[in-house]
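One chain of protein is taken out of this complex; the other chains stay put.
This part shows subunit A:
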Amino acid sequence: MSAIIHGAGAATALTTFHSKKLVARSRTNLPGRSKRCIVASGSDDGSKSFGSSSSLSLRHSHKLIPNNAVATKVDTSATTGHELLLFEALQEGLEEEMDRDPHVCVMGEDVGHYGGSYKVTKGLADKFGDLRVLDTPICENAFTGMGIGAAMTGLRPVIEGMNMGFLLLAFNQISNNCGMLHYTSGGQFTIPVVIRGPGGVGRQLGAEHSQRLESYFQSIPGIQMVACSTPYNAKGLMKAAIRSENPVILFEHVLLYNLKEKIPDEEYICNLEEAEMVRPGEHITILTYSRMRYHVMQAAKILVNKGYDPEVIDIRSLKPFDLYTIGNSVKKTHRVLIVEECMRTGGIGASLTAAINENFHDYLDAPVMCLSSQDVPTPYAGTLEEWTVVQPAQIVTAVEQLCQ
């Protein structure tokens, strides 16, 4: 491990990213995985329903996929796989990991006999029993703490927050115990928990059930955060998160649970720290994650018709950022638009803007623009709720503005 003490200057920082060490590391940083895993580099177009199968061959993410149009119909006859919805993909990933490792257990409200409030844990209680799929009472602080305590001894709990917003009650446990115990114990204890749950703005769920907790958790040292957006990366990230020795918070989105996609039959895992190239392009880099990916792809359709060529990257890894993929993209396009669902203040976009400005300032032709939700509690009224989140039309306008 080399300590590089820098003064100011992005140029020196870039050399770190060009180092071969980093290239190798992001591919194979999890031993044993690369042999079996099919690293998702994303060839799907991100539209809401897929008839296509995702790439089955190992692709290098630099290779440009010929982009004729945005919505490509990929030939399904040659490839195998099975089609399922995103929540089923999560369930499949969870079930496979529970089969594989008897230390994995699930705890949360109504995850067992009820089957999970979003059906992610449906059928698991019947299969694995009450000791491995635990219905907890409503006490987020306590059961998150219990999951962390169990993880200290070697169990691998998957803690479900019925809605991510409820995990605010467990913030102390997540911040102080989950994030910090590995460090303060000098490496004695590892906390291999997965904390997952749906968050984000739904359909008129009200202010308290429409929270984006990734902005609150992003400062906690010691945790990793990932956000899934397609059935393919949902299953892959769930498996990777469970196998990781670090505490991982997996952000799902309430509105994405019914996305349908064909995913491979064979086992695969997605890389936790890698961003997904959704649509390569030349003119502008659009960074997004979770539900906003779909708004961006809708906007991309319009933009392509207007003659622009946006490069869309689903950053997936919210902590740490995959600055390697992002950096290469910025070097290519020189313009960045960040589209996120977090609030303007202190969101993921704010941190990403800072990171990009700091590291890739020389490569930017225009200031980094960040489209986020408004700094208001999410209102109930449908029209108002629409105005709090970023809509495709705003994305189109922003791109046109940046590309002038």
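Operating definition for what follows: a residue touches a chain if its C-beta (ideal position, glycine included) is under 8 Å from a C-beta of that chain, and two chains touch if they have at least 3 such contacts; residues count from 1.
One rule holds in what follows: contacts and distances are computed from a predicted model.
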The chain dropped from view, which UniProt name applies: "Small ribosomal subunit protein uS7 domain-containing protein", "Pyruvate dehydrogenase E1 component subunit alpha", "Beta-adaptin-like protein" or "ER membrane protein complex subunit 1"?
-> "Pyruvate dehydrogenase E1 component subunit alpha"
Please pick, from A:Asp126, A:Glu245 or A:Asp265, the residue that touches the omitted chain in the full complex.
-> A:Glu245
Contact with the hidden chain, among A:Ser117, A:Asn141 or A:Gln391, goes to A:Asn141
Decide which residue listed in A:Asn176, A:Gln204 or A:Gln374 touches the omitted chain of the complex.
-> A:Asn176
Out of A:Met98, A:Val120, A:Val133 or A:Met152, the sole contact with the unshown chain comes from A:Met152
For subunit A, which residues reach the chain that was dropped from this view?
-> 1-8, 13, 16, 19, 21-22, 25-26, 29-30, 105, 131, 134, 136-137, 139, 141-155, 172-173, 176-177, 181-190, 221-222, 224, 244-246, 272-273, 320, 323, 354-355, 358
